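Note that one protein chain of the assembly has been removed; the remaining protein chains are unaltered in position.
Let's turn to chain A:
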Amino acid sequence: MSRTASPRVVIVGAGPAGIRAAAALVDAGLHPVVIDEGNRAGGQIYRRPPDGFVRTPEQLYGSEAAKARALHAVFDRLAADGRLIHCAGSSVIAMQEGRLHVLGEGGVQIVSYDRLILATGASDRVAPVPGWQSAGVYSLGAAQIALKAQGVALGRRIVLIGSGPLLTLVGAQLVEAGADVAAVLDTSPWHQQMRGFWKLAARPLVALRGLVLRAKLGRRYHAGVSLERIEADGQGVTAMCWRDAGGRQRFTPCDTIGMGWHLRAETHLADLAECAFIYDEQWQQWLPKIDEMGRAGNGVYLAGDGVRLVGADGAEIAGRLAAAACLADLGFSAPSIGADLRKLARLERFARGLACAFPWPAQMMQALPDDAVVCRCENVTAGAVRQSVDFCGGEANRVKSLSRVGMGRCQGRYCQLAAVELAAAQAGCTQDAIGRFRGQAPVRPAPIGAFLRED
């Protein structure tokens, strides 16, 4: 089939899912377009430092170095051979009727597609803690990116808070790199961690690796804590105030906090593509609806952590599956998928075990004092969110318009789950009933000049 006649498939995201999807499409003779915000392909988990950095993949990615090497090599070869078009440093900010608005260095360009594969990944799922608007509070992912892509620690004395695999992993990586980690505070109590543990037997080696990392943290690690507040002065964070599992008040001086409770799927583009969403009780967030291959309908396919929070290995498989579905729907012969489907099911069992062992701190959020900031972009408080429910009832988008929570620059990425939790508690209903914030274009801030250059 000649290239000009072949259908245009656009992939958004060049992490594990996007790279595997691109490779599968190229194998079938297609010439996909890959749009990615990163300057170099790899995504966040296999993110590569800028040119001129010298640490090896073994130093950067530890036990996952071979996977990172393989993914980078596959993508670099396809790009160098001209088998795909790589739009690096570019964001899809809007879409309409098969046309993507892509913001890059030269302004906004229109890219049309016949089929769209969204592999947009995830970001940290964060919960507000009083004081978290202070300078020196970061996501756990940020602490890891700083270390991996820049070789730096974000502060001189670091406290990590939250729950989930990344909490332990980032803690161990920082300690190993020589950072001063004062404490690692897990809101999940031991008995809860044990409850999810049997499901983790689906990947015994990964579970074991987690225990080894946990051991590296030693006495820094505390399970079942309650987080009270982050203290700060005019320069930024000065201490973390918390209670241990026995209820004793603790005070840990520090200048930096890293926080996160697993991941939140990045679903803004799926929303603009008019995918249906369902509330997932276990992951406690709204996720786009797909079939087992990743089909979302209307020629849109989803893969990776942007739709199911299964992690990097699962994302590679899901990328291949989405490409296979896309190829089959276009009438191409698709690669066989039986083994991939079975592997993905096993990885999903494991991921759901993690979600059970390290849950989202719903009660902590419901107990937030009224003056605590929920939206970090515009300092909208918990009190303002609660008050808006009293005025307009328990519906997510009315709460959003009235209180402005979720209308700041991040478009609700970091406040929406907490805001909806607070609103549901105030209205006396479930998160499922209160709904979710509608995604709106542009999904990234764009200078007006970028649009003026467009004809």
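Simple rule for what comes next: a contact is a pair of C-beta atoms (placed from the backbone, for glycine too) under 8 Å apart; a residue touches a chain by one contact, two chains touch by 3 or more; residues count from 1.
The criterion applied here is as follows: contacts and distances are computed from a predicted model.
Visitor: Of the options "ABC transmembrane type-2 domain-containing protein", "Glycosyltransferase family 2 protein", "(2Fe-2S)-binding protein" or "ABC transporter permease subunit", which is the UniProt protein name for the chain that has been left out of view?
Guide: From the listed options "ABC transmembrane type-2 domain-containing protein", "Glycosyltransferase family 2 protein", "(2Fe-2S)-binding protein" or "ABC transporter permease subunit", the omitted chain resolves to "(2Fe-2S)-binding protein".
Visitor: Could you tell me which of A:35, A:137 or A:200 touches the chain that is not displayed?
Guide: A:137
Visitor: Among A:77, A:99, A:409 or A:438, exactly one should touch the missing chain; which is it?
Guide: Once the missing chain is taken into account, the touching residue is A:409.
Visitor: Just the residue numbers, please: which parts of chain A touch the chain that's not shown?
Guide: These residues touch the chain not displayed: 37, 44, 49-55, 89, 91, 123-124, 133-139, 141-142, 145-147, 149-156, 177-179, 232, 234-236, 255-256, 266, 373, 376-379, 408-410, 413-414, 444-445, 447.
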